[in-house]
Every structure is written in C-alpha cells, then in structure tokens.
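Omission of a single protein chain aside, the complex is shown with its protein chains in their original locations.
And now, subunit A:
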Amino acid sequence: MRALILVGGFGTRLRPHVVLAVSYMSDALEAAMREQEQRLGIRISMSHEKEPLGTAGPLALARDLLAEDGEPFFVLNSDVICEFPFAALARFHRQHGGEGSLVVTRVEEPAKYGVVVCEADTGRICRFVEKPRVFVSNKINAGLYIFNPGILQRIQLRPTSIEKEIFPAMAQDGQLYAMELQGFWMDIGQPKDFLTGMCMYLQALRAQHPEKLHSGPGVVGNVLVDPSAKIGANCVIGPNVTIGAGVVVEDGVRIKRCTVLEGARIRSHSWLESCIVGWSCSVGQWVRMENVTVLGEDVIVNDELYLNGANVLPHKSIAESVPEPRIIM
C-alpha cells in the first residue's frame, strides 16, 4: 500500500511506499529521506509542488505514483500525532466499500476545528460543519484518510481544499465514512500543542513499550533519551522530556516537559520547563527557560538569563533576559 504525507517541511511517518508532498524541496530533506529509506527498506518519493496546491491538489500531482497499483492509499497530515491505526483503518474501509474513509477523534472544544456529523451505526458521514457556533458534534477530522484511487477523478491539478471542496461532495454522494480514533490525538502545529502531544505520546509509550523509556537516578516520570546523549551528575530530568542524539546536559540541570533536539547543549545548573530547544543550541549556565520558550536551530543563550515564552529564530545569540513572552528575530 501507499501513503501520501502532506508536509511543508519534514515528514516523519513511514510506510512501504511513501510519497512526500512538499512545497519546499531542500537538500536536507532529501538526504534525511534517503537515510530513512535505507533504514526501513522502503521507497520514499517526493512530489514537489511548485505552487501551493492546498490540501487536495497534491493528490492530483502525485496521481501516477498513487494510482500505480490500483490499491487504496493513505493520506496523512504531518501536523498530527496519534497511534496511527493503519490496519484498522484499512479494514474499516474495505468493509463499507465506499470511496473514502477518514479518522475522527473526540475533542473537548470542537468549535476550534471543523466537526464531522455522521450516522452512529455505519459511520457514514452526512456533513461537515466548520467551527460551529452551537454544539453539533464533538468529533473532528483527525487528518488521517484512506481513499480508493477513483477519488483522483474528483481532484484537479489546481489549489484545492480537500475539506471544503472534495469531502462535502463525497459526503453528498454517501461515499465518505468516519472511523473513530482510539487513543491519543494532537494537532502539533503550534509549539504549545507540540509539547502536549509529546506528553501524550510518552504516556502511550509507557503503556505499550515501557522499556524504551529512560530510567535511573534523577529520572522522573516518562523520559526518552537517545543512547548517544550524555546527562551529568545531580540532574533531575522529567517528567515528559525527550532528549535527542548527541545532546549534552551538564551537572545540576532540571528539565521538565521539554523537547531537546539533536546536538544541543544545556549547561550546568539551568532550569527548563515547557520548552523546545532546537538543534545544536547552547543554553548557558544558570539559565531559566519556561512557558513554551522555543529556540530555533543554533541559538546561543548566555549565562544567567531568564527566558519566559521567548520565541527565538535560528542562529540568534541571546544576551538579555526576556521576562515577558515575545518573538526574537
């Protein structure tokens, strides 16, 4: 089977033949994908949009790749994290025989998204309502679909929104069905939600593969640490921390609810909560970072500073505290 991942930058999910629909082709992306191909023994193709094609257009662009074997194919939104029930979705899809299936998930505040109204027993979708002002349903589109190749006849090669143009038409024709997602789901497009999604992911990992989580003195709760990372003495790491490859955490550091990306260094006695530390960053000694502070790639934070909700663009050097949330360019 095939899967198309709608990405702007890097996609992260892997299938036997993965097509990445990208609007910006970079050497770094290609190199990373070659590595993943090797690692997993799968084929990854790139479908490069020269002009933005929306959420449906990319399917038309990748038409030949997707329809190649006549089988249904998956489409994924890369901004989503969940347990990805591909097998269950494929089964559900074959059972009802319709043209397409999408995964829905329950949320507490459906009005922030587009809600899906469907028949309780069959799951056939009746209609979509964008950001409803009164309560209609608490199920929203989770951004994971499976389609028969026939859908490609509905989509032209122009900027098209799958939610606004394609799905309503399919629902009208009774061809679209919804399967409810089990387990966690998060739209991780915003840093704040990214961290929430990370916590959910780690919690699911604890339930299913607890051996993958880190343990030891100074480790609290769910913590994922790359084997090549180094953590110093008298640190307290966690709960809800992920530490990437080659990261160095010096002595006396406290980290809670953070993602620390590859190659970063956190110097001694610093305190981090709810942060994303970008690749190759250097965070100084006695630094305090909190409240969804996000450091882009290769940012240097000087010693003894306080960053509260700072959004720092890549390659910046920070020499002054940021006591109230703001963007540093």
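Convention: a contact is a pair of C-beta atoms (placed from the backbone, for glycine too) under 8 Å apart; a residue touches a chain by one contact, two chains touch by 3 or more; residues count from 1.
Here, contacts and distances are computed from a predicted model.
K.L.:
If you had to name the missing chain as UniProt does, which of "GDP-mannose pyrophosphorylase A", "COP9 signalosome complex subunit 6", "RNA polymerase II subunit A C-terminal domain phosphatase SSU72" or "Protein HIRA" would it be?
P.N.:
"GDP-mannose pyrophosphorylase A"
K.L.:
Pick out which of A:E35, A:E68, A:E119 or A:E304 touches the chain that's been left out of the picture.
P.N.:
Only one listed residue reaches the unshown chain, and that is A:E304.
K.L.:
In the full complex, which bits of subunit A touch the chain not displayed? Write them out.
P.N.:
Touching the missing chain: residues 234, 251-252, 254, 268-269, 271, 273, 285-286, 288, 290, 304, 306, 323.
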